[in-house]
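With one protein chain removed, the remaining protein chains of the complex are shown where they sit.
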Amino acid sequence: MTPTVETINLEIPCASDFVGVVRLAVSGIATRMNFSIEEIEDIKIAVSEACTNSVQYAYEDKSQGRVYITCNLYKEKLEIIVEDHGKGFDMSEVEAIKANKEGEPMGDERSSLGLGMTFIKSLMDVADFNSTKGKGTSVRMAKHI
Amino acid sequence: MTPTVETINLEIPCASDFVGVVRLAVSGIATRMNFSIEEIEDIKIAVSEACTNSVQYAYEDKSQGRVYITCNLYKEKLEIIVEDHGKGFDMSEVEAIKANKEGEPMGDERSSLGLGMTFIKSLMDVADFNSTKGKGTSVRMAKHI
Amino acid sequence: MPLDFKITTSETNSVPVISVDGEIDIYTSPRLTESIGSAMANHPKAVVLNLENVHYIDSTGLGAIALSAENLSTQGGRLNVVCTKPQLVKIFEVSGLNQKNVNIYDIEAEAVKNT
Partner (left out) sequence: MPLDFKITTSETNSVPVISVDGEIDIYTSPRLTESIGSAMANHPKAVVLNLENVHYIDSTGLGAIALSAENLSTQGGRLNVVCTKPQLVKIFEVSGLNQKNVNIYDIEAEAVKNT
């Protein structure tokens, strides 16, 4: 009985240093799965955006926070889930703010453009966002080979 | 309270495809810690040897096996622990076999030179091997910055 | 090594040229912001940012560039970005930054000339 899916788990501290490490690991996985160079670049950006959001927004006390990355390798697709157990957010609230200030800097971070989730959606074939205030956020994304 | 150690966890299936992914992730971590290029190469080989052994020898049923990699980042060193929950081995037995057939191919794998553990010991500052028959193997290694 | 990152600042015809080597993400973008900030200290008309050796940028990097461009334009200057990699150009397009105060060029000399 060979499994139809192979799983790789990665868990990093809530620190900007390690987003690049996730990117490296994921690009290695995508290379092994024979994605094209362009697709690999797309996947790298998408997974980075999700990790960056968890690192930036999820935890009040970053020193205790962890970010969990799960890569599920199917025959025909790569699925990546990025999760945190942070403060979560109200998706409809964020959408409303974005609609109001299109292209304007938003949020606490002055240099943030509100592009993170947009990139994930536009670069991947599947992008599901799940966030519960007080519980955390989970982003499930997938790209077909 | 900032932690004195940051931990990154990685978990791969027991398959040769993913040893390179571990190597990539670890080389990223070592780069972030400002190890020299030479030291990074040493660390990559050492961690690969440990993962390769777990992939090659630990599990009768590879499809169910997992290999666990823990990277502990200290101010002055990088510690890496590679573990499997496989069949384990008797270290003294292996040493005895090696002493007898120095430089000769050993074990089931005809192309194996018995160099894996030697490399880990010679390339890292710390190398602890722990194996219990029927329980699994754990290799703890460290390199000082 | 994959995660190496380097910024070098030089000057061509009195225009500060900032060249980046590596990946621009949440970890490295503060250093980029800082370098552009230092270049702006002498109130130049423009800063040229050469991304020819950048093989990765994401929304954090774009955010840093957008903020720097805004600061520059506030003091009457402009940010000319040299960028040839299709993947990067694509990201600039998706972000819409190239339609605001960031100008994209293929060749550094052109970016310097148009300041």
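Letters A, B and C mark the chains as written, and numbering starts fresh at 1 in each.
The rule is short, and it goes like this: contacts are C-beta pairs under 8 Å (C-beta built on N, C-alpha and C of every residue); 3 or more make two chains touch, one makes a residue touch a chain.
Computed from a predicted model, the values in this text were never measured in an experiment.
Trainee: Omitted chain: which shown chains does it touch?
Mentor: A, B
Trainee: Which listed residue (A:V19, A:I40, A:A58 or A:L73) would be found touching the missing chain in the intact complex?
Mentor: Only one listed residue reaches the unshown chain, and that is A:I40.
Trainee: May I ask which residue of B:E11, B:E49 or B:E79 touches the chain that does not appear here?
Mentor: Hidden-chain contact among the options goes to B:E49.
Trainee: Who touches the missing chain here, A:T31, A:T70 or A:N130?
Mentor: Considering the complete complex, A:T31 is the one touching the chain left out.
Trainee: Out of B:I8, B:V21, B:A58 or B:M124, point to the residue that touches the absent chain in the complete complex.
Mentor: Looking across B:I8, B:V21, B:A58 or B:M124, the contact with the absent chain belongs to B:V21.
Trainee: May I ask which residue of B:P13, B:G116 or B:G136 touches the chain that does not appear here?
Mentor: B:G116
Trainee: For chain B, enumerate the residues touching the unshown chain of the complex.
Mentor: On the side of chain B, residues 16-17, 19-21, 23-24, 38, 41, 44-45, 48-49, 52, 55-56, 103, 105, 109-113, 115-116, 118-119, 122 touch the unshown chain.
Trainee: Which chain A residues would touch the chain omitted from the figure, given the whole complex?
Mentor: Against the left-out chain, chain A lists 24, 27-28, 31-32, 37, 40.
Here is the rule we use: only the chains that are shown with their structure count from here on.
Trainee: Classify the chain contact graph as line, ring, star, complete or other.
Mentor: Basically all the chains touch each other, so complete.
Trainee: Count the touching C-beta pairs: is A-C or B-C ahead?
Mentor: Output for the comparison: A-C.
Trainee: Report the most central chain, judged by the distance from each chain's C-alpha mean to the global C-alpha mean.
Mentor: A
Trainee: For chain A and chain B, let me know how many angstrom lie between their CA-based centres, rounded off.
Mentor: Going by mean C-alpha positions, chain A sits 29 Å from chain B.
Trainee: Which chain C residues sit where two or more other chains touch them?
Mentor: 2-3
Trainee: Which residues belonging to chain B are in contact with no fewer than two other chains?
Mentor: 24, 27-28, 32 - these are the residues of chain B that touch more than one other chain.
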